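The block underneath contains the structure these notes are about, expressed in structure tokens.
Our next item is chain A:
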Amino acid sequence: MTFQELADQLGAFSLSLTASDYAASGVYADLLLEQRQLRQVVQHLLEQEFYLVFATAVSLKPAACLVYQFARHDVLFRVNLRLFAHENESPTISDIFHAAMWYEREIHDFFGIAFTGNGDMRPLILSEMDAGFHPLLKAENVCMDAEKLGFLPLADEPEAGDEQARGSLEDA
Partner candidate 1 sequence: MSGYFSDLYHGTKSLLVGLGVTFKEMLKPTVTVHYPRETLTITPNYRGHIELVSDEKTGGSLCITCGMCARACPSACISIHSEKPEGSKKKILTGFELDFTRCSLCGICVESCPTDAIAYSQEYNLAGYSREEFHMDLLGRLGKGGGSLT
Partner candidate 2 sequence: MKTEAFKDESRHRFLLNMGPQHPATHGVLRLVLEMDGEYVVHLDPVLGYGHRMHEKMAEARPWPSFLPNTARMDYLAALPYNHGYVCLIEKLAGVEVPRRAECIRVATSELNRVASHLLWLGAFLLDLGAFTPILYGFDDREQILDILEDITGSRLTYSYFRVGGVYRDVDDRFVENTRVFIKRMRKRLDIYNKLVTDNIIFIKRTEGIGVISPEMARRYGVTGANLRGSGIAYDIRKTEPYSIYPELDFEIPVGSRGDCFDRYLVRIKEIEQSLRIIEQALDMLPEGEFRGKAPKKIKLPPRAASFAVEAARGELVYFMVGQDSDVPYRLKVRVPSYANLSLIAELCQGMLIADLVSVMGSLDLVIPEIDR
């Protein structure tokens, strides 16, 4: 699997894979997604024998950014998938990559992002008593703009003002 091959395959979903400077970022490719595209891309990666290295989130303005890193066992090819969790919600991929189950539960604990379709959103690391406490969520005054940290949001995405939803989250 090369960069070009994956770029061609993803072209079929009308997605453009961006090459990333490996020496600087540690990944070969970067893909910014919209929420509705996530599951089909991830399904494709599973069929192409990728594995999920990790999933995490970064607390940003206007919305937290989810980062999924995928890699392969046969060749060196790391890909970062990014999408913004508008309204603090995102589709689950835990039924495709089972590894995501714990990562999603951890993100839910630490950032308060709910994964729609994930049947088990119980706290994994925090306890039931910590509901509403999200240690890695940045406060308004220290939360950085996504653009400033190189997490460019999609241009055509509606500007979702999810600041209201922040901190007052219900379980999925």
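Basis for inclusion: all candidates are chains of the complex that A comes from, given by their letters.
The rule we apply is simple: a contact is a pair of C-beta atoms (placed from the backbone, for glycine too) under 8 Å apart; a residue touches a chain by one contact, two chains touch by 3 or more; residues count from 1.
Only a predicted model underlies this, so the values are computations on that prediction, with no experimental measurement involved.
Only one entry among 1 or 2 touches chain A in this complex, and that entry is 2. On chain A, the positions that touch candidate 2 within their shared complex are 23-27, 46, 49-54, 56, 58-59, 67, 69, 73, 75-76, 78, 80, 97-99, 101-102, 110, 123-127, 135-136, 144, 148-151.
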